[in-house]
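All protein chains but one are shown at their positions in the complex.
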Amino acid sequence: MAQNNGIITVQHVTKSYRRDSIEIPVLRDISLDVPSGEFLALMGPSGSGKTTLLNLIAGIDRPSAGKVVVNGAEIGMLGESELAQWRARHVGFIFQFYNLLPVLTAYENVELPLLLTKLSRKEKREHVEAALNLVGLGDRIHHYPKQLSGGQEQRVAIARAIVSDPTIVVADEPTGDLDKISAQEIMDLLERLNKEFKKTIVMVTHDPRAAERAHQVRHLDKGELN
Amino acid sequence: MKIPFSYTWRSLWTRKLTTVLTLGGIALVVFVFASVLMLSHGVEQTMVDTGSDDNAMAFRRSANSELVSQIDRDAANIIKSAPEIALGPDGKPVVSTEIVVIINLHKKGSNDMGNISVRGVSPAAMTLRPQVQIVSGQMFHFGSREVILGSNIAKQFQGTGIGSQLRFGDAYWTVVGYFDAGGTGFDSEIWGDVEQMMPAFGRPVFSSVTMHLKSSSDYDALKARIEKDPRTQYTEIKHEKVYYREQSALMSDFIKIMGLLVTIIFSIGAMIGAMITMYAAVANRTVEIGTMRAIGFRRRSILGAFLVESVILSFIGGCAGIALASLMSLVRISTVNFGTFSELAFGFTLSPQIVVSAMVFSVVMGIVGGFLPAARAARMNILEALRSA
Partner (left out) sequence: MFIIRLVLKNALRHKLRTLLTILGIAIAVMSFGFMRTIVTAWYAGVESSAANRMITRQSVSFIFPLPYAYLQQIEQIPGVNEVSYANWFGGVYKDQADWNNFFPRIAIDPETYLTLYPEFVVPADQMADFKRERNSCVIGKKMAVQHGFKLGDIIPIEGDIYPGHWEFVVRGIYTGKDATVDETQMFFHWDYLNERMHVESPGREGNVGWYILSVRNAADMPRVAKEVDDRYQNSRAPTKTETEREFQQSFVSMSSAIISSLEAVSYVIIGIILLVLANTIVMAARERTKEYAVLKTLGFSRFHITGLIAGESLLIASLGGAIGLALTFPLARVFAAGFPTFFPIFNVEMITIILAVTVALGAGIIAAVLPSARAARMPIVDGLRSIG
């Protein structure tokens, strides 16, 4: 049940969308507590609202009712630009379809979050190279996304997600578009981030094999958590 | 297999903003194209229709306008007695000896002054120019200092009400009527009695002699007779229509050249706009195109569908452009004719040929602008297209 030492606290959150004057509820009165260093998997059928919950935690959407508190900050209360700044510092996001900028090299993609910081050029380079080495792509830093395989692209995306050392990492179907072997490699990486670097990870997935790697699995069905 | 029309139509509708922007560009270009044609047509109508086939005019040799031409009384009398000139119902030759001078009057609604031709005429003047009709007030009395004003003068210049007095040539002249000259150059003139005007302006000579010939085939005989006669050797004879056409040649050439330049520039701009839009349309629908080819539609049909799309765009744009251009018929431009140095007013005249030309022009733009992108769509490799999703 809700404990107050969680780094992520979701309290009685409801989220609905309005389509042509009809309210469609997606999440109903969800409460959740994620302790620091946790690896949580959210599972559920299509339309269950798991991605929506992830978006709320990551600060890219706001709840219709209820509170989302991350690392002590109630993010629903922040203004647009404050929220943007908050995201830059606290969240690393990994998407199903990688979402790398096609016109930038792997290096430049990973560098993106650092442009919002005040680090010097040298410091930025150190961080980027460290992140890329961590994900095992030290030798491909000047390649463009179209020159990389799916698995490699996702690794660049992970590097981008961790380069600014965020408080939490959220992943939306990180292995959804990958073959079995690449998927395994990605999950190895996430596990390592969690065990070695103590990153708090919240992951949405369909894939039971991916869910196995998490500490905790919660199921969502029709907007309710069980 | 032909690709259904609804595909083309709905594709345009989905990208409303881009479609509207491209339509706007094409409409604008067609508007300019049609307006230029209308203006040229308007100028021609005003100038060329001034003058009849059976009238001839006499001028001082090498004078290129009535303003700088002089014919003295003796020469004028010899010309008036030429047998080629038709006789009126009163048995007198239908001839008008005339003088033309320029005066300045204030325009209505601004401080600008405009040049106006004042024409002193003889009694046969109205017969010589059947397109001139008194539309309000009455004709002036010969022997008096009365004048009638062309309809443009009354509209555009101050102090021109019927009954008002105009001061020029060291005398006052009473406005007694307005005349309409059917959109020709005479609409911008003031007419009065030549025998009153000559002494008022201190000019003892005429500017020109206008005469009605018995038949247009008498022109050559008249010309030969007058130009060879030693007493009138400094005179030359011209067809009235030719004279007026020459007067407007400078203006009309200038307008045509400017108009052509403007149109060329604008149409290149519109074609580029259409090309950009169509290239984008093709790029966005790569998967669709691959799918259609996979289903079995041939390259020709793809080319056709995209060309049709481009043509529809330009057709609609063309219609909008013409609709806008037709509003220009409400506009009248009044400016100084470089040739005669006097005020000339003309309008934008729409004609069926202009509408057709403009539509053809817009469709051609659509085809030219859309061809390359359509060709790219048709040439796509099926597998690459499907994979690009």
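By written order: A and B. Residues from 1 in each chain.
Assume a residue touches a chain if its C-beta (ideal position, glycine included) is under 8 Å from a C-beta of that chain, and two chains touch if they have at least 3 such contacts.
A quick note: this is a predicted structure, and the numbers were derived from the prediction, not measured.
The chain that is not drawn here is touched, among residues B:101, B:181 or B:209, by B:101.
Note on the undisplayed chain: of the listed residues A:44, A:113, A:174 or A:223, the one touching it is A:113. The chain that is not drawn here is touched, among residues B:87, B:135 or B:250, by B:250. One chain of the complex is left out; on chain A, the residues touching it are 55, 58, 60-61, 80-81, 84-89, 91, 93, 95, 99, 101-104, 112-113, 115-116, 160. With the whole complex as reference, residues 17-18, 21-22, 24-25, 28-29, 32, 60, 62-64, 67-70, 101-104, 112-115, 168-170, 201-202, 204, 234, 246, 250, 254, 258, 261-262, 265-266, 268-270, 272-273, 275-277, 279-280, 283, 333-336, 343 of chain B touch the missing chain.
Note that in this section only the chains that are shown with their structure count from here on.
For the pair chain A and chain B, the distance between C-alpha centroids works out to 70 Å.
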